[in-house]
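What you see is the complex with one protein chain gone and the rest in place.
By letter and in written order, the chains are A and B; residue numbering begins at 1 in each of them.
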Amino acid sequence: MRRILLAGLSVLALSLLPVAGHAQGTVKIGLIMPYSGQFADAATQMDDGIKLYLKQHGDKLGGMNVEIIRKDTGGINPPVAKRLAQELVTRDNVDIIAGFVLTPNALAAADVSSEAKKFMVVMNAATAIITTKSPYMVRTSLTVPQLTETLGTWAEKRGLKKVYTMVTDYGPGIDAEGAFQKGFKDAGGDIVGSVRMAVQNPDFTAYVQRAKDLDPQGIFVMIPGGAQPGAFGKALAGVGVDPKKTQVMGQLEIADEHALASMGDIAEGIITAAHYDYNHKSKMNADFVKAYNADFKRNPDFFSIGGYDGMHAIDAALKKSGGKTDGESLISAAKGMSWESPRGPISIDPETRDIIQTVYIDKVEKVGGRLVNVQIDAIPNVKDPIKAAMKK
Amino acid sequence: MALSETSIDPQLYLVEQTRWRPAEIVFWLATLLPYLLFPNYLSLASQIAIAALFALSLDLILGYAGIVSLGHAAFFGIGAYTAGLLSKYGWGEPLSGLVVAAFAAGVVGYATSFVICRFRHLALIMLTLGFGLLLAELANSLGWLTGGMDGLQGIHTWKLLGTFPFDLYGRAAYAYALAVLFVLFLFTRRLIHSPFGLSLRGIRENFVRMPAIGAPSRAHIRTIYTIAACIAGVAGALLAQTTETVSLDSLGFERSAEVVVILVLGGAGRLYGGLVGATIYLIARDQFSGIVPQYWYFWIGILLVAVVIFLPNGILGGLAQFTARWSRK
Partner (left out) sequence: MAWPGVARSARLLGINSSGASSMLPPVFGVLFDGLAYGMLLFLLSVGQSVTLGMMNFINLAHCSFAMLGGYLTVTLMSRYGWSFFATLPCAFVVAAVVSVGFERTLFRRLYRASELDQVLLTIGIVFISVAVAAYVFGTDQQPLQLPHYLRSSLTFMGIRFAVYRLVLVGLALLITLALVIGLDYTRFGARVRAAVDNERMARGLGIDVDRTFAITFALGSGLAGLGGALAIEIVGLDPSFAFTYLIYVLIVVSVGGLGSISGSFVAAIVLGISDVAGKYYIPQLGAFLIYLVMISLLMWRPLGLLGKR
């Protein structure tokens, strides 16, 4: 057994030799995402954002050729995500690991980034603590508290005093509940009740009825994107909660394009905190949406922008590091970087390596017969409040 | 096969069954090949070994005792969380972690076996499913303990035997998983070819009649269910220790369903069924999803359908039929 082990090790050592220098001027990026399964649409949109950035930049990042290797986790599966990250590093010799729609997978892969000293770009996964798990990681998406605590403060200042919160009983839901309540209460508001809802939940009627019984001025809701926002909208309509009278608000998933389409008119008046919406008014975003539609026949969403800006971060970091692809060079290049994204001005906090961005407050309105998110306020330069609090 | 028809003495039959066949020795030697041929695939190999062990534990109840379970991941998950929690709170020694995990899974297995042994057919399947789903929801709502949806953080496994670290290449991980698989396989093999194992098959074929010939069906089912739970717990603990991650997926419905697919694909009621099934399923999945990350389900689906059509009773079952037909000619 021992001899075989030794023989195996020597073969392994030999096979590792060519690692030292792969083709000059090529950067290898491994993408780990849930391409199949329940979260496949998020991965599709993110991948399309990545493709668009590469296409617009002549398939080069920082002047280097790019090789992309895609790996599927098939949903929430940290052991597989970690294995894929290991294989990308040890077998495919990638320089950078990126993607990550889901928090558990990002947390698992972060160990690999930290151990192998590889630059890692989180393009969606939104739990606050993720970036603390590897010193070589940046995030180009959002943190849940960044949006929801901001929304809590904003809602109180806009005159809501009594709010009910309903969140799905899972990581992001619990984070959002805490952050919203903190922002809202610190500003002086009163939480009149709260509920945590089952993760597998095809029908929201019972929960919405409960909220309505207390007759709050507003309802804060945080549920996973996908099928649930539509079901939530139907429950609002069925129970008779009018978002224009009882202010319904939440994070951007509840009013994304597909959610609005399946909710119908009941969605009018819903307020969301968002870091991106395809209706954002700027020349850059208009061009982005147009190019995205030309290639993929649909509008970009926040997964797309996470992927797009993630590629920009890699591009800019490579330029700044002069083509050095080791984790140390890339992360020091990425720290403090700032640029103009289709979503507005964003930057990477040099201390936390997390994103600093404008939080938009959007309201669902009917424009030209279609329901869209209309920006009604913007709070610039928001940092992740959790890590800011940790520092104190 | 031919011998079993002529040897009427059950003692002789069992002794004959326990003799090692050349194919078996070749199989186990082949499990060392990854070190020589695919040193870059050792992490995958270790996860295959773990899935194989998990499928082996399911085979004990599904293949041999006829208890179809759609909630077997419960024990896998209990093992994984036990090992993970031990490590998180300061005891990262892997081997003792396995023992504790096996014990924890075994206790829960023993407790539920009193319900399990009273039911058959669809009710049994749905009860195992229900227990599994309840446990998954419980783990989700005990976020302070399990880390909830984000998974348990802060697991660190100590060096194996105090010497071999669990590295990025999966060298120690595969050796560890394979060694545990082999030891537990030997145990299972012995168990199946014992009079107890034989009476389990009797229960599978006729639950009511076995007590009449002196084999207490319910007591036997409780025993085997507890043993299977222990082994599943070890498999879960192995995954937690080698990947240093535990999350809700370790006890979710998908893992329960996947292990059933793996076992049935390989061939239920055959010692090597789970092992072959895990190898083929996970390698196929890895390869297909490398080629078409979005649509690998399609090819896995085709694989499953093809196996049912061309190799009924799983790959091993189908092959056995072929060879039997062939040798008769």
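Please note the rule applied: a contact is a pair of C-beta atoms (placed from the backbone, for glycine too) under 8 Å apart; a residue touches a chain by one contact, two chains touch by 3 or more.
Predicted model only: the values in this text are computed from it and were never measured.
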| item | value |
| --- | --- |
| Residue touching the undisplayed chain, where the options are A:D59, A:D186 or A:D213 | A:D213 |
| Sole contact to the chain not displayed, among A:I129, A:A187 or A:V239 | A:V239 |
| Of A:D186, A:D203, A:E328 or A:E351, the one touching the omitted chain in the full complex | A:D203 |
| Residue, one of A:Q38, A:Q56, A:T132 or A:S347, that touches the chain absent here | A:Q38 |
| Interface residues of chain B (partner: the chain not displayed) | 68, 115, 119-123, 125-127, 129-131, 133-134, 137-138, 140-141, 253, 257, 260-261, 264-265, 268, 294-298, 300-305, 307-309, 312-314 |
| Absent chain, residues of chain A that touch it | 36-38, 40-41, 43-44, 169, 191-203, 205-207, 209-210, 213-215, 226-228, 230-231, 234, 237-240, 258-259, 261-262, 264-266, 298 |
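Convention: only the chains that are shown with their structure count from here on.
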| item | value |
| --- | --- |
| Computed distance of Cα centres, chain B from chain A, in Å | 36 |
| In the complex with chain B, residue positions of chain A that touch it | 4-5, 7-9, 11-12, 15, 33, 35-36, 40, 43-44, 70-72, 74-80, 82-83, 86-87, 89-91, 103-104, 107-108, 111-112, 115-116, 127, 169-172, 174, 198-199 |
| Chain B - residues contacting chain A, complex | 32, 35-36, 39-41, 43-44, 47, 137, 140-141, 143, 148-151, 153, 168-171, 175, 239, 243-250, 254, 289-290, 293-297 |
